[in-house]
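With one protein chain held back, the other chains of the complex are shown just where they sit.
Moving on, here comes subunit A:
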Amino acid sequence: MRRLLIANRGEIARRVIRSARKLGIETVAIYSEADATLAHVEEADIAVAIGPSPARESYLDMGKVLAAARQTGADAIHPGYGFLSESAEFAGRVVAEGLTWVGPAPETIRAMGDKAQARALAAAAGVPVVPGSGVIGPDSDLDAEAAQVGYPLLVKAVAGGGGIGMRQIDGPDQLGRVVTATQSMAGRAFGDSSVFLERYVPKARHVEIQVFGFGAAGAVHLYERDCSLQRRFQKVIEESPAPLLPPETLERMTAAAVALCRHTAYRGAGTVEFIVDVESFEFFFLEMNTRIQVEHPVTEMVTGFDLVGMQLRFARGDLGPMAQTEIAPSGHSIECRLYAEMPEKNFLPSPGPLTRFQLPAETEGLRIDSAYREGDVVTPYYDPMVAKVIAHGRDRADACDRAVAALQGIAIEGLRSNRDFLIACLSSPGFRRGDIYTGFIDDKRVTLLEPALAEDR
């Protein structure tokens, strides 16, 4: 691997450039019209314009990305996250062109991208999946099926989606009536009256395990990240270790994640995501992401490993199988995503010029991965993330305090951001206690926004 094209933009492109440079690999940036003046374009050894601002005409256009690789003589492609990173087709085309794909095999990406297939693979590897029944038919023993799934459960229409055709029931007495009602509703709404039962976790945390696979030679985990603080199903604050998670639960989760890697002869960095019941600490497989994650710095801060560097070294064949004992986490790390958005308007996006954008200096316990510099414009074409603030401390309270101080040290003007909202989250008693769950932001939004709303009046 001599010259690496990064099929991405912004902070992750800059992040990959940093690790590539340390390994003596030349870098090629690609950029759309809107991104021509951004830092990742300047920092790469070579930069290629690949088209208009909309992503489908630039960063998502496989033909243009591959043409840029040919034109610059790149011999490898790192996809970053988002865009083409989980496209099995793109990975296959990269390999077919004789280039090195920095990621797992195309067939692994395809299998994990298919919900049903991923669930079947997880179950086959012994990973707990959300208990569910088959389609309920006229001959089904409803009570037995429900007892096996466990309460509370959801009666779900096979043809439904996005919460439509879903009914929650808490005990056996309502079961027959709700199943019949849901079947009839599904028949009218979707033309298909099939329903099934699935366990419902009313209050859940999102905990994921960072893994690194060496194909047939096994896999290791790099511990967990708790990503429970979300808005619109997008993560806002991530941390490691997961607060208040019993050690035996963590041990079972990491073992399950490694088992899934072994079962699929997984190659490279990946993340196995779970939902965890906050009461019982039962955990269930959600999905596996076959790429580097936005929140990977949290793991890098607590383990000291350079995950992107590991990806590159493994792809070029100079990273052999590691032993689990080589990986020992220390301290606590928290990442906050600084978004260009309006928390007081239900987190609507707020693109605009960064007329002022000053970041505190990075120190031993503080890392800031930013996509932008003062004077740049955050355009409406891509996601709203402006920067990631990652703090590391001796314990959770210390990491929290450092993150708050770093956020308070950011000057950002010209657009609206969630800076103050992040500070409010980190400072709230519930967060400090570790009482976090995926509904945290929805439930507490109004209280967390009080200072901002008061200013508006």
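The working rule: contacts are C-beta pairs under 8 Å (C-beta built on N, C-alpha and C of every residue); 3 or more make two chains touch, one makes a residue touch a chain; residues count from 1.
By our rule, contacts and distances are computed from a predicted model.
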Per UniProt, what's the omitted chain called: "Cytochrome c oxidase subunit I", "Acetyl-CoA carboxylase biotin carboxyl carrier protein subunit", "Multicomponent Na+:H+ antiporter subunit B" or "Zinc ABC transporter permease"? "Acetyl-CoA carboxylase biotin carboxyl carrier protein subunit"
Taking the full complex into account, find the residue in A:S133, A:S193, A:T254 or A:S350 that is in contact with the omitted chain. A:S350
Which listed residue (A:I136, A:A204, A:A340 or A:L354) would be found touching the missing chain in the intact complex? A:A340
Given A:Y266, A:F357, A:Y382 or A:F421, the correct residue touching the omitted chain is A:Y382
Missing-chain contacts on subunit A, rising order, are 340-342, 345, 348-352, 380-384
